[in-house]
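Heads up, one of the protein chains got dropped from this complex, but the rest are sitting where they should.
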Amino acid sequence: MPPIAQYVFNGIVTGGILALPTVAFSLLWRLLRFPNFAVSTYLTVGAYAALALNAGARAPLEAAWLGALLATGGVALAVDRIAFRPMRDRRPFSLAIASIGVAFVLENVVRFVWGNDFRAYDVPVTRAASVAGLRIGHEQLLILGVTVALMALAQAFLLHTRLGVAMRATADNPLLSAVKGVPTNHVIAVATFGGGALAGGAGVFLGLDASIDPLMGGGIIISVFAAAILGGIGSAPGAFAGALIVGIVEETGTLIVPPTYKTAIGFVIILAVLLVRPSGLAGSRS
Amino acid sequence: MRTITRRELLTRRAVLKGSAAAGLVVGVPGMLSAQAKAPINIGTLCPLTGAGGSYGPDMQRAVVAVVERINKAGGIHGRPVQLFHEDDQTSAEAGVRAARKLIDVNKVVAIVSTWASAVTLAVRPLCVEAQVFLIGVSGADAVTQGEHKGYVARTQPNTKLQGSMYAKFVVSKKEWKRVAYLALQTPYARSFGDAFSGILRAAGVTITDDLIYEDKKPSYRSEVTRILATNPDLIMLEGYTPDSVVMAKDIYKAGYKGAVLAPSFAVNAKFIEGASAEVSEGIWNMDRAPLFDSPAYKDFSAAVPRNDTSPYAPQAWDQMSIVALALAAGKGEASGTVIKDNLRAAANPPGTVVYTFAEGAKLLGEGKKINYEGASGACDFDAIGDILSAPFAVQQVRKGKSELVTIINP
Partner (left out) sequence: MIAYLTAILTLVGVRALLTLGLNVQWGLTGLVNLGAIAFFAVGAYTSALLAVGGVSLLLAWPAGVALAAGAGAALAIVALRLREDYLAIVTLGFAEVLRLFLLNEAWLTRGANGVTAIPRPLHAWFPSQYHLFYLILVLAALGLVYAALERVRRSPFGRVLRAIREDEVVAAVAGKPVFRFKVQAFALGAGVAGLAGVLFAHYLAYVEPNMFLPQESLYVWLALILGGSGNNRGALLGSLVLLGLLEGSRFAKDVIPFLTGVRLAAAQQILVGVVLVVMMIRRPEGLLPETPGSK
């Protein structure tokens, strides 16, 4: 039986990867008032955008990652314009269903172009280093580092920039914000682009840590959902904490439950949180 | 609308008359010449896409090549063979729908070259019910068990046999004392694992872990963590190419320095490309060996040029040849029942050894007994449709290519 520390570390890495889309998912939910299932597919889009740049155009992975951020942000904006804007005044459930349709389309566009095979980036495969009995991979540290940096940036943006403050105001009270002159459409566009970019960046991480295939985003939607609800919808720190907890619970859970039931763990978390404390750790219900 | 010229009218009448006459000839039942030309329909159901997608195209080509030869040799009892191809997408449900079409719409008397066990198992009841003969390369034990009335056969050793062959190889390599079994969720994972582990345990090898993993996961980190914690010298990785690539990379990334053994149908050129030469270096892989020396194999290689030495296309070649010979051994009627009744007459001893349809059909025509030996092996079937055992080829990946190391005989 390996030390539980290895599982916890693995969980932290998983949680780190989940954190970016969870923050995007959580904040967008608060702002636009519906769970956007397409967020998990933005991961897939980002991963493949980077693949196209890296394996196709031979760009180094760092550049491909930046390209993925921009590309996914753009796709998210386009999706919002085409699918969600015409439905701004509808009930959340209708938007959620529409977002499922969008997710389906994005996943299959990727599948149409690249097929179902698992792909990988053009980077050397490295062996993990053994540090204090733990196996720690070079990419894993990189992912964690960049994720934490991005989280800090996002939080700073929300708290200290005018646009960030405007975003929080709009999320709290859209009507009042509009009356007070906060440019709602502008705010939504920035949030959507930013959320999409974050998710796209996470997609590259996931592709680096695991593999790239059309189902990669869809495979984590339940975990993202669980993390967002656990952390409390609308709170970025909450989302981060929720993602870490979900990651750790999923990984350590494989000690008790067969690894094949990992998705079930996320599901149980969702149920438990919703039944016991729906507002999650840090969020407040709208 | 312009009026029709007299010339056009005459030509039209001539055409109509001609076709009417032709129609009369074809349409009237019982006319011997028409009956002799009616084709015999055979279906292929291969994985052209999906997890088995690397193998389907070659298998299909092998069947096409055999049929070309059959028709050139005059067909079966004078009747040409007509092929209908379907892609099962390596999915049971797609396979069932495709088989329905082959059986109901195309009215095939046999379905050949199925690959995945799940597909063969799903399609089996349809074939048995419609009395259509089914022959493929699927290894799951369940394929030939139970009630199939003789309409099922396969040219690949069953998984119990396979498990024992792999175990034999492992035992022969005395340095592997701790073995972990890591298998993909498939119909044969359990029976293979049990056969494999049973023999190893009896030989004093420790089975350190036994883990069956789920398909289509982008990462297997937790599974790998668990397996590596038991300190194996050898990991027996029984999966298909896509998941094996992910698993091999995760095993490598976790710092495992021991040996890995996998089936060659998983660790193929596509695997090496996907996992990288570095990760693949040293991976042992084995599979049933095609009969490289047999004249049938040489014939096959000339007709079906390809990049790998997987055993499936040669088996598809043999399956079509055997089905054709079984029909030729009958009286002229073509049906799954005729194939079933004459399968062993065509493929098993006693009889003169033949390597092609043409040879066999000629001897059958003279009333002699035959024994087909093929590109994939001796092709002798037992009572339930399994082949008697076969040699296995053991390879190892060296510098980005799998190289033959040894042959394990039964």
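Details
Lettered A and B in written order, each chain numbered from 1.
Rule of thumb we're sticking to: a residue touches a chain if its C-beta (ideal position, glycine included) is under 8 Å from a C-beta of that chain, and two chains touch if they have at least 3 such contacts.
A quick note: this is a predicted structure, and the numbers were derived from the prediction, not measured.
From the options B:100, B:168, B:362 or B:398, the residue with contact to the unseen chain in the full assembly is B:100. For the chain missing from the display, the contacting residue among B:190, B:270, B:298 or B:362 is B:190, taking the whole complex into account.
Of A:102, A:187, A:202 or A:282, it is A:102 that touches the chain left out of the display.
For chain A, the list of residues touching the undisplayed chain reads 34-35, 83, 86-87, 90, 92-94, 96-98, 100-105, 107-109, 111-112, 115-116, 222, 225, 229, 258, 260-261, 263-264, 266-267, 270-271, 274-275, 278. Looking at chain B, the residues touching the absent chain are 48-49, 53, 87, 89, 91-93, 96-97, 100-101, 104-105, 118, 121-122, 124-126, 140, 142, 146-147, 185-187, 189-190, 214.
The definition used in the following text is that only the chains that are shown with their structure count from here on.
Interface residues of chain A, counted against chain B in their complex, comprise 1-2, 6-7, 10, 116-120, 124-130, 135, 137, 206, 209-213, 215-216, 219, 251, 254, 259-260, 262.
Remark: chain B residues 49-50, 185, 211-214, 216-223, 225-226, 228-229, 242, 245-246, 249, 252-255, 274, 276, 278-279 touch chain A in the complex.
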